[in-house]
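The complex appears here without one of its protein chains, the remainder shown in place.
Per-chain numbering from 1; labels A and B assigned in written order.
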Amino acid sequence: MADDKIIKGDPMNTDISDTGHGYEDRELTYYDDNVGGRAVFVDAKEQWGDEDPYPDTTILPERDKDMTPVLEVKNLGIDFGGLTAVDNFSLAIGRTEIAGLIGPNGAGKTTIFNMLTKVYEPTRGEIFFNSKSTEGMNTVDINKAGMARTFQNIRLFDKLTVEENIKVALHSYTDYHLLNAVFHSPKYRREEKRIHEEAMKMLELFEMTDVADHKAGSLPYGAQRRLEIMRALATKPRLLLLDEPAAGMNPSETAELMKTIKEIRDKFQIAILLIEHDMSLVMGICEGIAVLNYGRTIAKGTPAEIQSNPQVIEAYLGKSRGKMEEEEDIEKQDPEAAFKKGKVTSKVESRPDRAKPAADHAKGTPGKTDKKGKEIR
Amino acid sequence: MNFLNSLISGLSLGSVYAIIALGYTMVYGISKMLNFAHGDVIMVGGYVSFCLTMYMGMNGWIALALAMAVCTLLGITIERLAYRPLRGTGSLAVLITAIGVSYFLQNSALLIWGANPRVFTSLFNGVDTIHAANGQLTITAESLFTIVANIVIMICLTLFVSRTKAGKAMRAVSEDNGAAQLMGINVNRSISMTFAIGSGLAAVAGVLMCSAYPVLMPTTGSMPGIKAFTAAVFGGIGSIPGAMIGGLILGLIEIMSRAYISTELSDAIVFACLIIVLLVKPTGLLGKKVNEKV
Partner (left out) sequence: MAERKENKAGAKRLRNIFFGNEYKKEATISYGILIVGYILLQLGANAGLIGRNLQGQFVPICVYISLAISLNLVVGISGELSLGHAGFMSVGAFTGIIVTRMMEASMPSGNVRLFFAVLAGAITAAIAGIIIGIPILGLRGDYLAIVTLAFGEIVRNIMNVLYFGLDGKKLKFAFNHTIDGVEGNQRIITGAIGATGVTKTATFTTAMLLTLFTLFVVLNLKNSKHGRCIMAVRDNRIAGESIGINVKKYKLIAFVVSAALAGMAGAMFGQNYSTLAPLKFNFNTSVLILVFVVLGGIGNIWGGILAATLLTILPEALRQFADYRMLTYAVVLIVVMICTYNPTIRARAGMVWEKISPRKRRKKKAEEAADHDETGKEEM
C-alpha cells in the first residue's frame, strides 16, 4: 500500500541514491582519488579527525542581531551504524534570514534537515529552535513549534486537490472536533468557510487559483514544487526549510522561484534555510551560507566570502589532473571566475561530482543520467 | 510425558504450518501479494493424492509425487491466468483475485468430490508407532516424518535460494523487480518458479496434514492456510527461516494451549500471541525493517 519509495540499508545516503546509480560509482576508474567532490560515503570523523575544521562564525544579518536566532544548532552529529554522516555541525539563523546550505552530493545536507525535523534523531549536539531545545520532540511537535519543510523528492498528497493540500496544512488552525465534522454543524461550516478563504488567499499569492481543484498529483513539476512550499507555509512556520527547491527547473523558472522565496521572506517575515545546487539561486538570495563536505562544515559566510573560499572551490571542483589541470590554473588565477564557470553555467555542471567524470568522458553524459534519475523519482 | 507428547505433536503440526508458510512467504517475497488461494492448493493436493490411492490403488508415495506435479502445474496456471494480468496494480486487487481463486478451487472441489468428508489413508498406513518410556511416549510415524521432511525441505530451499542461479534470480526479483529485469533476469520465469515451488510444497503439506488428521473436505485447506499465513507473518514475511520458526512456534502454541488451557480457545490464543509478537517486533521475528527514505 505504501507507494512511497522504500530503500533498504543505510538511510544516510540520501543524496547519492537519488541519482539513480548509487555508490557503485566509486568503483569506476574515471573517479580519480584526488578528484574532489565524489558522491561517496566518507566517514566525517575519519576525514577530519576530532577537531572542528571550521568553528562557528555565523554572522547574522544586521537587522536580526537584536533578536535571538530562530534556530541555533550546536555541534550536531549523527552516526549510522559506525559511519559518521554529519559531525560538529553548528549554525545559527536569524529571524528573517535567508540562509543556504550547500555542498556536494552526499555531504549530509538533507540529513541535517532530517535531524532538524526529527525524522532522524541526532546522535550528538543540540538544536535550539526559537530558544527552546528540541530534545524529546518528534516530527509533529517540531512542526507545531514552527518549523516546516519541503522535500527533495516531492511529497504531496497526490490524490487530494491543490486546495485540499493547503487546507490539510491548516488543520491545526481549523477549530472543530469530530462530531462537528460528522454532522457538519454550523461551527463546521464557519470554520470550513474561513479556511477555504485562507487557502484561496495563499493560492492567490502564488498565482495558482486556477488549478485549485486539480489533483496535486496531476500538476506539472514546477507547480508541484510551489505547492509544496505553499503547504509548508500554510502551517505558519517561523522557519521554512526548502530542500532543493529549484531541482529540475529551467533557468527562467529558477529566477521566478528566487523572486518567490524573497517575497515569502518579505511578506511573512520568517527565516528560510535552503539546500540548493543551483549556485545562481544560492548566491543570489542567501545572506549566509554554510558549505558542507563529507558531513563537516568547511566554510561559512556571506556569498562573497564563500565564492572566494579556496576550500569550497576545492570541494566543488576538486584538485584534478590532465585536462582539468588547465582549469586549475585558471582557478588559481581567478578562483571566483572558475567557481562561477563551474557552477552557474548549467544545471549539470552545478553538480560537481557528476561534472567531474564528464571532463574525462563525453561531456555531460553522467549529468544527463543524473537528471534522468531525478525525473524518474 | 504428557508434555513430551504434546511437544512432539506440536512440532509436527508446526512443521506442516511451516511447509505451507514457505509457500506464502516466498510468493509474498517475490510478488508482494498475499496468495489466499494457497491454502486451497493444499486441499487439492490432498484430494489428488486421495483419488490416486483410493481409486487407482497407487502407492502413497507415487501418489504424493503426482500430487506435487499436479499442484505445481496448478500453481503456475493460477499465477499465469489470474495474477499475472494484475501484476503491478497494487496488492489489494491481486488479493481479491486470490480470494476469487480460493472460492473457485473450493467450489470446484465441492462439485468434483462433494461436501462429505473423505477419510484419507495415511501415507504411513501400517507403519508402527514408536512407543518409548514404557509406552507413555508415543511418536507416530507421521509426526516423525513431518518433522524430518520440514527440516530437509528447509535446508534444500535455503541452499537453492542462496547457491543456485535460479534461486539468486528469485532473490533479485524480490529485492527489486525492475532492476532484476534490467540485469537480464526473466522475471516472469522467476515468479512462475516461485509459485511452482510453493504449490509443490503445498501438496506435500496437504498429504502430510491429511495423514495426521485424516479428514478431507473442500474447506480443509482454508483454516491451515490462514494459520500458516499467520505463521509466515509471525516469523517475518518474506523470510524463509522466519517461516519455519513461525510455523513451529505457532504449532507448539496451538497444541500446548489445547493441552493445557482450552481446546476451544486455542485459535484465539494463537492469534493473540501473533498480535503480541507484532506489537513487540512490528515486522515479525526475523522480518527486515525497512526504512523509508526521506
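Rule of thumb we're sticking to: a residue touches a chain if its C-beta (ideal position, glycine included) is under 8 Å from a C-beta of that chain, and two chains touch if they have at least 3 such contacts.
These numbers come from a predicted model, not from an experiment.
Visitor: Can you tell me which of B:Cys51, B:Ile76, B:Ala166 or B:Ile226 touches the chain that was removed from the display?
Guide: B:Ile226
Visitor: Specify the residue from the set B:Ile8, B:Met26, B:Val41 or B:Val101 that touches the hidden chain.
Guide: B:Val101
Visitor: Using the touch definition up top, pick the residue from A:Thr84, A:Thr117, A:Thr254 or A:Thr297 that touches the left-out chain.
Guide: Looking across A:Thr84, A:Thr117, A:Thr254 or A:Thr297, the contact with the absent chain belongs to A:Thr117.
Visitor: Where does subunit A touch the missing chain, residue by residue?
Guide: Those residues of subunit A that touch the unshown chain are 1-2, 4, 117, 119, 138-140, 143-144, 148-149, 151, 155-161, 164-165, 167-169, 171-172, 174, 176, 178, 180-184, 188, 191-192, 213-214, 231-232, 234-235.
Visitor: Considering the whole complex, not just the chains shown, which residues of subunit B touch the missing one?
Guide: 28, 34, 36, 82, 85-86, 88-93, 95-97, 99-101, 103-104, 106-108, 110-111, 222, 226, 229-230, 233, 237, 262, 264-265, 267-268, 271-272, 274-275, 278-279, 282-284, 292, 294
We adopt the following convention: only the chains that are shown with their structure count from here on.
Visitor: Report the inter-centroid distance (CA atoms only) between subunit A and subunit B in whole Å.
Guide: 48
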